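Incomplete set of chains, arranged as in the complex.
Chain naming follows the written order as A and B, and within any one chain the residues start at number 1.
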């Protein structure tokens, strides 16, 4: 008995310990996350996958880190389908902004009295407003279709539902949610006919369903799925009357626009920067979103800059490279401090140590650049990035190096003296050393020889963080 | 003693069990809530009640279910008063959209330099901006006045306060909140006079107050209350210069507009659908609200449809009927999954089973139709519904059956083949079977006989869910 009591005490302590250890470990875990700004391609959830394609949804930004609280109502989705396939009709309780990454598609958008089909390809972007019934065909004979979607849910922050018009075993048609009585009255027809013509045969007896499932597993029967094969003839019907993205303007209310149709906003031999802002396009206006595409040539650098108010969600589409983002150290401690602020009314001074967040980029990786945070991106092979910017209206991109558009060079001489260790003259001379703007050589010739002696070829700068 | 130790162990386990059972039961409880979209008339809190009328506030939407997170700043209030009564002057820290359900009233709205009185009756709608001092008289000799208010608080999400100019025992006048010094200086008068003329005699000694309370309980003295009786002469004064709702346009900045003044947007012999959208009325514009009124005739059906981006909060005003709403199964599990998403990076496929939510409607019942969710409503007796829609701008109503405005009929032939089990020809034939649009016979003649044989008269379709 004397042993039992201590044992019970231990159990008591055990409860307390368990409770506190949960708290500790979760905080520990957060601190271990080396780079919250990077989402490697494994941070996705597969919503659908068959032999014709797949749909993958990136982890919620706000679940990754509290620093992305302002991204809680944004999701990023990647759609991938094989040649001659169709994503069947459906609508969502979310606004979608589609950007075609590669391939050639026909997108059909339905309205109650009409339908519009569009030929879309790499660089084409279009908004699908919430509730729009649409379907998407890969019209190419060889190339996969890759589409990136920024999703802005209308019902629940960060969550959305897809309503499929056609059913399968795992994905019921939403019409089958109505009762027999409602369906019969709505279609003025016998339920058997409605079931036979519109709904999947899913109401059959369990044995039948099991048989069906087995059969489908073997045959991968197409009608059981969300992405199905289509014949050349079927694509021809879709292509009829399909419009291409407006080449003249990017300001259409409902037609796709191509990121590359306008001149790049920044361009030289090291790279090109294309951007459509909400001011330029009415589709992006009410959502306050910008879309951009950036090409950085092999061995080049997108010079250090920051966005004044937009937060960018950038996907590496092709090529390899590296990004560096400058933030504040000890985010978590600062958070904690904020939470504890009431105890801190004495007011101790906050130290502000900057922190470098650095990571290699491969196709499929996503990174987030919060407003105000300086960033630079270098390419070890031709790098193609597509970005969505939220809070985009009146966003300004301030460069911190380069000949033009360099905000540092605007500082008064006397303030340069006070702000920097060098004299104003030294600062000006240094700022004028870079003759390029926006994009530059990531390994300037002048320094190349010396660097290579020290560090080997260009790829050696791309160390993992 | 050997018994005590296990007992203590049991107690220990008890704590753990208690803790976990709370979690389980709350989740269990949520799953038990058979239909979160329906608010029966018992889900209200009475804010005020006397012999002249009552004020009732519907439960917070977001407290009912997490799926209504986007409704957290909207409340629904029902006001009911007897003939020849007045709701005394007050203001609120919330915007109100009033819709008269029945009866005849005079609404007076004060501004610092003016006042405006309006004769309002069934179908009349007006916005009372936050902070507006207003009073409302039932000017009819016989009919009760029923008003429905959508409330959008400005200070705290989902919470609002009423500031009463006139006090009673339970509802102090807000002027009595100022100190004697401030009141004397403000009114340039002696405090006794201010108290005698403007404030209730509530500052008297406790014994006096007790007497007063007893006396009031016996006599139900009117001046002690928020809704009071008014004489015919007093109503005459209010009626003077009162304007009626603008018959010409629904676009006034501050005057009431009648839902029925414009032509119905959908109409046939089975029903009528009236709607004022933010695009049509400046009062609804900044709040992004729509208001509608739907009449469904006995034995008729509002055909299956969904709202592309608006969420509708609908009140059954008169008649009986039934609604069916299609959502996703296992909302709660999905929620849980969302929360656990970080552990799920392996990415398992989500199944999407549709769920039918079905309920009988009686006067006073409220139901919510989230954006994108298909819904159908049938009437077993003439049914009159009034709805407020949030997130209303650019909302589109997509019908899923009926001859006109049927989004399914716009699908390409080849896609119909792929999406539905029937051939495109079968699908088209089925879609053309319904000759009505928007509203139809809930028990089509063709099927009536057979159905009645199987199921009895029309009322039998209205089984509780």
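Some notes on this structure:
FYI, a contact is a pair of C-beta atoms (placed from the backbone, for glycine too) under 8 Å apart; a residue touches a chain by one contact, two chains touch by 3 or more.
Everything numeric here is computed off the predicted structure, so don't read it as measured data.
Oligomeric state of the entire complex in this file, given as copies of the one sequence with 2 shown: 3.
Criterion: only the chains that are shown with their structure count from here on.
Least-squares overlay of CA atoms from chain A onto chain B yields a rotation of 120° to the nearest 5.
Chain A and chain B have CA centres that are 37 Å apart.
Against chain B, the residues of chain A that register as touching in their complex are 1, 4-5, 8, 11-12, 15, 42-49, 56, 59-60, 63-64, 86, 88-89, 91-93, 95, 108, 110-115, 129-133, 135, 154-159, 161-166, 170-179, 181-182, 184-190, 193-194, 196-201, 222-223, 228, 230, 233-234, 237-238, 286. On the side of chain B, the complex with chain A involves touching residues 1-2, 5, 8-9, 12, 15-16, 66-67, 69-70, 301, 303-304, 306-309, 311, 324, 326-328, 334, 338-339, 341-342, 344-345, 347-356, 358, 370-374, 376, 378, 391, 393-394, 396-402, 404-408, 410-415, 417-422, 426-427, 430-431, 433-436, 440-444, 446-447, 451, 461.
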